[in-house]
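Every protein chain of the complex appears in place save one, which is left out.
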Amino acid sequence: MTVVPTVALTGVTKRFRGTAALDDVHLTLGPGITGLLGPNGAGKTTLLRITATVLTPGAGEVVLFGTRPAGPEQLAAVRRRLGYLPQEMGHPRGFTGFGFVDYMAVLKEWTDRAARHAEVRRVLELVDLDGVAARRVSALSGGQRRRLGLAQALLGDPDLLLLDEPTTGVDPGQRVTLRQVLSRAGERSTVLLSTHQTEDVAALCDRVVVLDGGRVRFDGAVADLVATAAGRVWLADAPDPAARASWRTGTGRHRVVGQAAPAGAEPAEPTLEDAYLLLLGERARTTGVAA
Amino acid sequence: MSTSTGGWHADEDLLSRYVRGDAGPVAAASLEQHLLRCASCRDRIAAHVPVPLLDAAWERVRDEAVAGRPRRLERLLVRLGVPAPDALLVATAPSLRTSWLVGLVVTLVFVGLGAAYGGDRGLTFFLLVAPLVPVAGVAFAYGPDADPSHEAALATPYPATRLLLLRTAAVLAASLPPVLLAALLVPALSWTAVAWLLPALSLTAALLAASTWVRPTVTAAALGAGWTAAVTSASRAADPTAVLAPALLVAYAVLGCLALLVLALRSRSLTTLGSPS
């Protein structure tokens, strides 16, 4: 028996006035959490938009839940099963937090008022916003607004959850709460999560996709990516200008990520961040001083 | 009927039937009389009221409070028979908010003043503004400029075309009658007071058709510039009402129908970000 993947992208390409935001991307996703990493402008948002059916690819094929969403009926059927948090999300004026999620729930075809309100209350509790749901959205903090956007994406417990930088501006305590929510969602649904926080990916995802310049540079288990950095991370007493990256850590020693060990360095345990820096090589090169 | 509470008390069966609502009108009425005076029966009836029902009522009250008061327009639409979810979606459009309607009234007052006392130029002014009122309203009823959560809304199963048409209908219903009323109050306008409706509808249809390519505000600006150029050049040439010549009125009708056809054929592209910001 073959399992139909939730998302199957083949040869997806998208150009904006000549520059390729996505270039021949092949990607298959099933249940579980996949992290999407990549530098600014790598095409993460474009990939999520195309997967969320709000952008049509220039070339290639998008198959969601085993169907190509061509006609309006297929499109609606696919959209009924997905939740999407865009990177930039405003809110219409005048809504309370509850009112906004309620509005999105109406768009998601929750017509019965009582059931809808119960669902809205559920997702607001999930993201820990039930306390401030009566406030105007304009009076919420940036992180609270971000969580409101996430609540909206969680409506109806979608089979496919597409989140574009869900944790920007969210405090560490809430990030952990959100990790719990997402890991529970990932047990059943397919979650694709774009982020710049490698620690979120390390904590949550079993699989990671690294995009760069519109191309997939890595697609595999998080552990496999981390393993590529084994033996290439050191703690040294001085910065190493020849390394991919080196910075002073809080302990006063310098973490060096590169190809060759500097003199007097001792090996260190690689992290996902180190592996990411090494993978992207020159493009992610940084030498600086961190407090 | 005895007013003493000494002898009779309601039995458990009657209390539970009363709570369920099938005690019968006579028994229910006398029980209510009795409950008013008898504390012990009041205590006992509380045990018969199912807890989930109370909770549900409480939650409903709380949700109403938390969701914020429905907008006046939303309540009005519901009273007019629009399904409540659709009413909520329609009332979210910025160009249907109170501030916009206040702006419309101010506009009409000054257009009316200008048209009434401004002579030929006043007529030009009216012809310029009136057909663009619904165009501006529709431009700020749908799309990324009107709805900051447009992208998230697109990813929902709610049909984008339906949302666009619902809001357009609401904007037309809210803006055309006041403009018409204002126009009819100005005697200087004569038949122009009605004839502008045709270009207004045709421009609105053109806006809808073009919104399948570019965002509505951009189209509205282009249509506004084009209409302004047409009216002012007609006015400079001789007579501003030349833009309402019978042949042109037919052309507006034809163009409007064509635009609606284009909208129907291209409505698929409303379901995606045409030119994302």
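For reference, chains read A and B in written order, and residue numbers begin at 1 within each chain.
Quick note on the criterion: a residue touches a chain if its C-beta (ideal position, glycine included) is under 8 Å from a C-beta of that chain, and two chains touch if they have at least 3 such contacts.
Assume contacts and distances are computed from a predicted model.
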item	value
Which of "assimilatory sulfite reductase (ferredoxin)", "Septum site-determining protein MinD", "ABC-2 type transport system permease protein" or "Oxidoreductase" matches, in UniProt, the chain that is not displayed	"ABC-2 type transport system permease protein"
Option from B:114, B:131 or B:240 whose C-beta touches the chain left out	B:114
Selected from B:100, B:142, B:227 or B:252 as touching the chain missing from the view	B:100
Residues of chain B in contact with the chain not shown	94-95, 97, 99-100, 103, 106-107, 109-119, 121-122, 125, 129, 136, 140, 145-146, 225
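The definition used in the following text is that only the chains that are shown with their structure count from here on.
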item	value
Rounded Å distance between chain A and chain B, as computed from the means of their C-alpha atoms	37
Interfacial residue positions of chain A with respect to chain B in the complex	49, 52-56, 72, 75-77, 79-80, 82, 84-86, 88-96, 98-100, 102-104, 106-109, 111, 113-114, 117-118, 120-121, 133-134, 136, 149, 152-153
In the complex, chain B residues that touch chain A	56, 59-60, 63, 65-68, 71, 83-85, 88-89, 92, 94, 97, 147-149, 151-159, 268, 271-273, 276
